[in-house]
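Reviewing the structure listed below.
As you look at this complex, bear in mind that one protein chain is not there, while each of the others sits in place.
Chain lettering (A and B) follows the sequence in which the chains are written, and residue indices restart at 1 in each chain.
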Amino acid sequence: MSLQVENLTVYYQTLRGDVHALESTTFGIADGEIMGLAGESGCGKSTLGNSLILLKPPMRFVGGRAELDNEELPIWDMEKMNNFRFKKISTIPQYAMNAMNPIRKIGKMVSELLKSRKVDFKSTLPELKRRLDLVELSHDVLNMYPIELSGGMKQRMVMVLSTLMNPSLLIADEITSALDVSTQKAVAEMLVEFRDREFVKSMIVITHDISILYQIADSIMIMYAGKLAEKASTEVIINSPRHPYTKLLISSLPDIGVKYSQKKLTGIPGKPPLLLDPPTGCRFRERCPVAFEKCLNEPSFIEIEKDHFVACWKEFEKNA
Amino acid sequence: MPQPKKKNEMLYFMLRNAKLRIGVAVLLIFVVLALVGPLLTKYQPRDYVAPGVEPPSSEFWFGTTSFGEDVFTQFVYGLRATFIVGLIGGGLGTLIGILIGFIAGYRGGIVDEILNMFTNIVLVIPSLVVLLIIAAYLEVRGFLFESIFIGFFAWPWAARAIRAQTFSLRSREFVDLARLSGMKPLKIIIKEIAPNMMSYLLLVYILQFGGAILTAATLDFIGLGPTNSVSLGLMMNNAVIYSALFLGMWWWFIPPGLAITAIVGALYVTNVGLDEVFNPKLREM
Partner (left out) sequence: MLELEKISKIYKTGTFGGKELQAVNNVNFDVKDGEVISLIGESGSGKSTIGKMILRLISISSGTIRLNGVDIATLKGDALKDYYRNVQGVFQDPFSSYNPIFKADRIFRIIREEFFPKINNCEWDKKIDSSLRAVGLNPDEVLNKFPHQLSGGQLQRFLIARALLLDVQFLVADEIISMLDASTRIDVLNLLAELKSRGLSILFITHDLSLGYYISERAVILYRGCVVEMGATEQIYYHPMHPYTKMLMVSVPRLDRKWEEVEMKLKAKLKAKQSELSSGCVYYERCPFLGVGRDCHKPPTLIEAEIGHFVACSYYMEVNERV
């Protein structure tokens, strides 16, 4: 397995106590797998992505372990993680394209970044140019300021930069949200191409837009209120989900061809629980249409079919 | 679970912030001194109390000047004057700045351009030269005059800052919604934008306060201050004119100098501390 995460628990420190943002998450990603991480806002998907690469205050490491290529990631230690960042594990953070220093030419920014990682700029330059060709960016961008590029071009530049050292794992956090439909498609397809050309081995694509995941991801993991709800291959999640939350979520997505007058879609009534003092047992229990007494206990994330994990007592019963 | 009210959260951060605590403490000392000080002394600032030059003693806590005036009395009366100049001068500057800043920021367009030009003109006028010219014509100048003068030249900085904040608030959607409710622009500024900027306005005022004190001290020091009263800057002016440094009369010029530095420094530190309290992003957890 390329990435193995066991019982990862991360809280946010606030004035009023700890927010249980991520609770006992256990999952694995295979070599070459693009896993989509989806869920509503506040479900913990960004926390999961960030904790694997940059766990800094107000996040607090509470427990668990993560292993990349059979090597333990010291995610609780910012210093030690420096050896892994950018080389073995890399990220395209949310709003990355707006985070480029506006008064630095792109080429200068790249060389500074590489220098900080003790990589020689000149020897990497030919490979950098090859990658720029691949994403259809002209070499001139290295001499331009970020403001001269469009949103899509900046995003592609950030993608090239983040994957320059061929990391084993790439975490892409909401990289398509702020883009137009046509650029979204280009950027998403580029992710797949990077994986196909082995610039990156595996990916975690964090987004709230499940339809993009349907197009590019091999598997999808759904999170709810800080816990994992379901993980399976893309086809299974979209067409035959088992967890009640996933079922409701998929059925609430308007797709082209669906009209209100013909088929009225329904949302999920209620709100996700506050994670400052999370409810005991299954966190979806208050909004779940099929909750019963057993749901007062916390369900574990169990493999009910091959490569299909679910955390739901109702589904366990069906299997048993 | 009940959420703690916003006010309590602010108070909590205020009490925790070291800069705020130090700044306010220092200021309080001087404010108390300014209020209570004159009651502790039976003299007036220009009274002749003792012959000759006396260093600090149990009778004259800060010693006497070359003219036999009690330095402590001058000091506490001077403190009062300094604070009044800060209040009035700073207040006037902030008020004018608010007026111009809000209008320019909300209206935008040509009104903004005109007000901007006006602000820039006032900024580049050499206030010292103007004061010199006025001083040549006005034999007697009082504190009120000095405060108003300072206020009239200090407002551009406040106006700029307030304009920028107003600009950013104006583009927020709740202002659009207020317009869609038929609210008149003035009402929107007063009821929607200004309350949002309360903390910012407080910070601006504190800066203006400190700036006014400093400007007043400088003007007094070079002799362009009020002609008929005493202030900390005037004390230092006199000390230099009458060679206190040369004669080793440290008790004449060190207290006022130290006081001005401490007060203005404390004001700026308080400002930074308050900024941290109001802006959650600057807080350290």
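The criterion applied here is as follows: contacts are C-beta pairs under 8 Å (C-beta built on N, C-alpha and C of every residue); 3 or more make two chains touch, one makes a residue touch a chain.
Just so it is clear, the structure is predicted and the values come from calculations on it, not from any experiment.
Visitor: Give me the visible chains that the unshown chain touches, in label order.
Guide: Touch partners of the hidden chain, whole complex considered, are A, B.
Visitor: From the list B:S66, B:N196 or B:T218, pick the residue that touches the absent chain.
Guide: Spelled out, the listed residue whose C-beta touches the missing chain is B:N196.
Visitor: Among the options A:S123, A:T266 or A:T280, which residue touches the chain absent from this view?
Guide: A:T266
Visitor: When the complex is taken as a whole, what residues of chain A touch the one chain not shown?
Guide: Listed in rising order, the touching residues are 40-41, 136-138, 148-153, 156, 180-182, 184-186, 188-189, 208-212, 214-215, 238, 248-250, 252-260, 264-268, 271.
Visitor: In terms of residues, what is the contact footprint of the unshown chain on chain B?
Guide: Here the touching residues of chain B are 3, 172-174, 176-183, 192, 195-196.
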